[in-house]
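Down below is the structure, laid out as structure tokens.
Removed from the display is one protein chain of the complex; every other protein chain stays in position.
The letters A, B and C name the chains in turn, as written, and every chain counts its residues from 1.
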Amino acid sequence: MTGYVLRRAALSVGVFVVMAVLTYLGVAALPGDACTALLGRFATTEKLAQCRADNGLDAPVLQQLGDWVAGLLRGDLGYSVKRGAPVGELMAPRIRNAMLLAGVASLLAFPAAIAVGLATGRREQSKVSRTVDTAALVAMTLPEFVTASVLWLVLSVWLPILPAVTVVSSDDSIIDLLPNVWLPAITLAVLVFAHVMRSMRASVSATSRRPFADAARLRGVAEATVVRRHILPAALPPTVNVVAVTAAWLLTGTFVVEVVFNYPGLGRLAVDAIADRDTDLIVALTLLGLAVYITASFLADAVIRLLDPRVRAGVGRS
Amino acid sequence: MSGPAIEVEGLTIAPCGAGVGGAVLRDIGLRVEAGTRLGVVGESGSGKSTLLRAMVGNCGRGLEVVAGSARTAGHDLFALPDGDRRALLGTAVALVPQSVGLSLTPHLTVEAQFRDVGMGDRTSELLDEVGLRGESMRSRYPHELSGGEQQRVLLALGLARDPGVLLLDEPTSALDVGVADGILRLLEQTQERRGLTLVVVSHDLGVIERVATRVVVTRSGAIVEDESLEQLMRSPRHPYTRALLDAAPSLGQRHARRGNEGDSIASTEQVVRADALTVVRTSAEGGRARRASWRSTTALDGVTIEIRRGEILGVIGESGSGKSTLLKTMCGVLTPASGTLAMSDGANLATPLRKRPSHLLRRIQMVMQNPDDSLNPAHTVRRILQAGTSHDDDASAALLAAVHLERSLLDRRPGSLSGGEKQRVAIARALARDPEVLLLDEITSALDVTVQAAVIATLVELHERLGTTMVFVSHDLAVVSSIADRIAVLRNGRLLEVADTARLLEHPGDEYTASLLALARR
Amino acid sequence: MAAVLIVGAALAGCGGGDSGTKGVLRVAYFAASGAETMDPYDGNRFWPTINMVFDRLIGVDKDFTPIPELATTWEPNADLTEWTITLRDEVTFHDGSTFDSADAVYSIDRMIDPEFDSPVRAVLGIITKAEAIDPLTVKLTLASGEADLPVLLADYRALMTPEGSQDTVGTNPIGTGPFKMEKLDAQGTTVLVANEQYFFGAPKVARIEMPNIADAAAATQALSAGQVDLMLTIDAKSEALFGDSSKFTVQRITSGDWNAIDFRVDQKPYDDPKVRKALRIAADRQALTDLVLGPGGGVPACDTPVWSGDPYRWDGDCPQDIEGAKQLLAEAGYPDGIDIEIFTSDVEEHMVELVEAYQEQVKAAGIRVTLTMTDASAYWDNVWMLEPAFVDSWGQRPAAQVLNEVFRSTATWNPTGLADPELDAMLDDARSTLDAAQRTEKYRAVQEYLFENTASFVPYHKTLVRAMSANVKGLEPVVIDAVRWEKIEVG
Partner (left out) sequence: MSTVDPVDPVDPVDPVDPVDPVDDIDARATAPRRRRRWLSVGAAVVAGHVLLALFVPLLPLQAPTAQDATAVLQGSSGAHWLGTDDLGRDVLSRTLWGGRPSIGIAFGAVLLAALLGVLIGAAAALAGGWLDDVLMRVNDVLLALPSLLVLMLMASFVGRQPVVLTLTLAVMYAPPIARLVRGATLGVLGRDFVVAARLRGAGSGEIVVREVLPNIRGVVITEVAMQFSWILLAFSSLSFLGLGTTPPTPEWGLMVAGARTYITINALPLVAPMVMLASLVLAVNSLIDRSALGEPS
């Protein structure tokens, strides 16, 4: 087990380092830089040169990369030219907000999705189950901006019970931010619920058909026990993976929803950073996305190992 | 309890909405007296498992009761509310389902599974009763148990709450003969000790013979015979029963078209020789090493054996003995770790498959155990037979004729063929290359008994006509001894002995062989 | 014009007054860049917050008549090259220090510092020297006579900052204005609190909160949901969203903001004046204005940058002339029409829609337009003034300024590259004309000349639409330069 964890961790770190370098070089290779974006129409040749010199953008790319990696090793993520602040400082409140949004959306979506998936998966062919599934399919296939627009129209225009957009600062207290989280969180939760619920439903339905579930019933194990102890742990692993992937997405992939609701999370920061050619910020955000995904799938694997003794023993498929 | 333990009347079960026309069980009537032992025998698809399930009021997913009733332990099961019916399971009647390896919940320890039927604290005791060391077994997970142990655990779980009726579906089908024997003995003992009503379903008449006093034969969803065991063995009434009895091979009975080994056509000329052949396998799919499960096993350990031109060499052993490894090494799927393996003209068979020149590939062909797996479901029979050859349809048709199949099969795909037909196509494919040595790996074990007999007959006929050297691998000593000129016995990767069939049957050279013989004679 | 402009000291008795129940004004700030600074002379100045914190020497009323702000009187010499300005007495900065002539000189020096190169320098570059005569008197020396200096000083960026504040003003602004900065967070919510000591009287709201709302649709959502009280500009087409007058007030303010499609005269085919004129007359300006800005969203222009509220404005007549355009194209050697590519970007509102609408209109004249979208962040650097044809956007400027800043051959920002000595001569002549009526005539002649020759297609000046919730009172329908923040109250 320890060996496995170490190997996985080493591999993840390796992948991460390679990607960090590639991302940095990739973004640096793209045309435009922070100074052109910062100076806008006031850019003169001299001012550009000055700005680039001030921010070390005139050095050879490899040297910039070296400096950046050295900084990274010290825990310094770089400096945002456009925003005139260290990247870490810019990201910190955004990460908190992203976690709040992802957390609320997760709480709204995951437990309900697993419960509903479990309930409907056991009776796959029933009318209710099929209706729920179809509704989830619809919810899953609607683009976020569509879901967002509809929810906005209903919840803050027709029945004005929720604030339409966030109008507090990114570093305001969580209490101030909380009322603003609901609309984006509900939008995300609808999508995530649909994905997880359908995965759970399919998995439960497949598991309930497996011989051991049948065998347990035939030997008189109570139905509730069959579901809770026999079907649920066996049905969870595929869903755990889906949960991990969607949780990672909730933290770092919510660009559209954040723009629509003006939510000060990582998604909007990324959209702005790209528009501003804010190299260090873009790279940091990309790497954060990568790290979150790697961590999430790592955790998912760990949970699956807990659920399934065979995977633990290395008998199962890796 | 007196009177019938099980009473089935006019029971007809069909897929939901399909009506009587598509019934899987039609108009079944059956009484089983308390404390007796009933065997149900029939081939796959005959409805025997559905019948067993009906006895616990569970007709299976997607099926419905069209007519009739089933009473077990005095309850009209299909009329009971779900909850009441479930309450009877495990207490009045228990069913141990088929597919041993899949019937224990993989993520729960043995003890946890006992806990779920309310017997957690008696786990050790109950396991002891089925011949397991309960103390050491109870904290294990199912994947840490062997097949035999799993079946015993399932049995103990079924018996845990002391039901009067025990139903078993194919209790031994996936087990080695020795292990199966142990289970059957355990069943007999338990039945006697507890005075159980026992119903055992099997495709294997041999198993039924061991455990039942009365036998029901099912075919196409109907009961065609219902007799005491003695009566049935002595004078089967239904032609199907007769066919079943005839088809079941028994030890020492030579195949009708095989002479005694004395007048065998086999020469003493070697075709293939293995010397101190050792094969190490890493357990993984298709021989591909995958990090998650690197486990090395010595599958063949210093095996020296020769294969003579024109003979049928039988290879016998239980699972893990290395018999399939021997075949796969000969055809190049596996490569030896040490030792030599060569044809008599010097062609080196230690060459892996991908590096073998095509003339060498042609000389050794193999027919594999499961035709569902060995025939590409996406291809037509024509493509299967003609790929890699220059055959035209006529040549293919001739091959099909040789295995008693119609030319019209050329355009069909494996999915639309029966199991026997598929295995014949697989044999025809091997023959299409006109091999010197034909390797046959458990080719009948996936087939029903009657089909098995017909395939063996075809094989013998081909051997007679073509004189091809054959290596016939099987776990079934009766089948092997009925056709083989010589028999090799493998155990745990070692070759215990090779001898002429008759000699081996009469004077086994090894204790293990003797025990196999004893088991086969029961 | 040699008149002495003296305006009496303004209402000083309004101080104190109501308190305690003052409200909070929430103003939506649209699309922060993250580069905002409170340095009013910086290109990335935090609009419109600087006007809440700082004051100018001279303000304007809604007719653009100069009115006293930090200056009480201003007085030119005879040839309009020297101006003496008297400062308001007893004005203090938010930190309690006194505002005097040193601060004024310091501020003006920074505005005209060629090294710093503030955008304000384009307006006030005519000032060559500022000197403190005594603590309350400043003398400004100009490079040449300028009758409209008070108007130029009323530029909304010509604000007074404390002496020596260059390095701190960006993040820690200390002004004399009606509001003090409490929390500066352009990308989040910026908070200002009332300056109770304000010399025009204490503001009528206790706080101003300015949440940044990145997305235009989100910002209108916020106003309709009552999450903000005021949007200083909305898209004219959204006006109907706020049609319920019991809940919202909508103001339309004619302004001098304009868009243009510029054609580089140093690139084919735009080197040919006939082609340029054809491209300009093929469009229906009224329809274009209505489409891009919404009905009534702007005032059509005949390629003049001078807006309708400017006394020097020339109101020509320039209807769509498809036949004329075709003929001009034919004469220029394009009898079968012409293919052109126009670069644009969503760097500012209306810049894409303008091309979309133009593209449709000029089809009839055989002008086939390809619209090329480019990235917003590099637009001003890589596209503007470089590509053969591109969209331009300018804020309101007085006639003299805009004509010199954008159209003179020597201007840094002459986007079309048109260098016309005749035009330059006309501009010089107009500028130094002392008689107002004559000067007006000359400026109008410049604009008429432009219509015949220019390479800038200027279809309209925008009418700003401002929307606020109905309980916002005291905000006059005037451009930002004339807004008196201290008079706004929230009921």
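Rule of thumb we're sticking to: contacts are C-beta pairs under 8 Å (C-beta built on N, C-alpha and C of every residue); 3 or more make two chains touch, one makes a residue touch a chain.
Computed from a predicted model, the values in this text were never measured in an experiment.
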Omitted chain's touching partners, listed by label: A, B, C
Selected residue (touches chain absent from view) among C:G164, C:P295 or C:G491: C:P295
Full-complex contact with the absent chain, from C:D229, C:D375, C:E405 or C:D420: C:D375
Option from C:T220, C:Q396, C:T433 or C:Q447 whose C-beta touches the chain left out: C:T220
Contact set of subunit B toward the excluded chain (per top definition): 15-18, 60-63, 101-102, 106, 136, 143-149, 179, 281, 283, 285-286, 288-289, 295, 297, 299, 319-321, 324-325, 328, 331-333, 353-354, 358, 361-362, 364-366, 368-370, 373-379, 387-389, 413, 415, 426, 429, 433, 492
Footprint left on subunit A by the chain that the document does not show: 11, 15, 18-19, 27, 30-32, 125, 137-138, 140-146, 149, 153, 157, 206-207, 209-212, 249, 252-253, 255-256, 259-260, 270-271, 274-275, 277, 282, 285-286, 289-290, 293-294, 297, 310, 313, 315-317
Touch list for subunit C against the chain that is not drawn: 216-217, 220, 224, 235, 237-238, 240-241, 284, 286-288, 290-292, 294-295, 346, 352-353, 356-357, 359-361, 371-373, 375, 377
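Assume only the chains that are shown with their structure count from here on.
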Chain-level touch network, classified as line, ring, star, complete or other: line
Nearest-to-centre chain - CA centroid comparison: A
Rounded Å distance, subunit A centre to subunit B centre (Cα mean): 50
Interchain centroid distance [CA atoms averaged], subunit A/subunit C, Å: 42
Centre-to-centre distance between subunit C and subunit B (centres being mean Cα positions), rounded to whole Å: 90
In the complex, subunit C residues that touch subunit A: 26, 28, 33-35, 43-44, 117, 119, 183, 185, 187-189, 209, 211, 213-215, 217-219, 221-222, 224-228, 375-378, 380-382, 384, 413
For the subunit B and subunit A complex, residues of the former touching the latter: 56, 58, 61, 86-91, 94-99, 102-108, 112-113, 116-117, 141, 143-144, 154, 157-158, 160-161, 290-293
Subunit A - residues contacting subunit C, complex: 31-32, 36-44, 47-48, 80, 82-84, 152, 156-157, 160, 163-172, 259-262, 264, 268, 271-272, 275-277
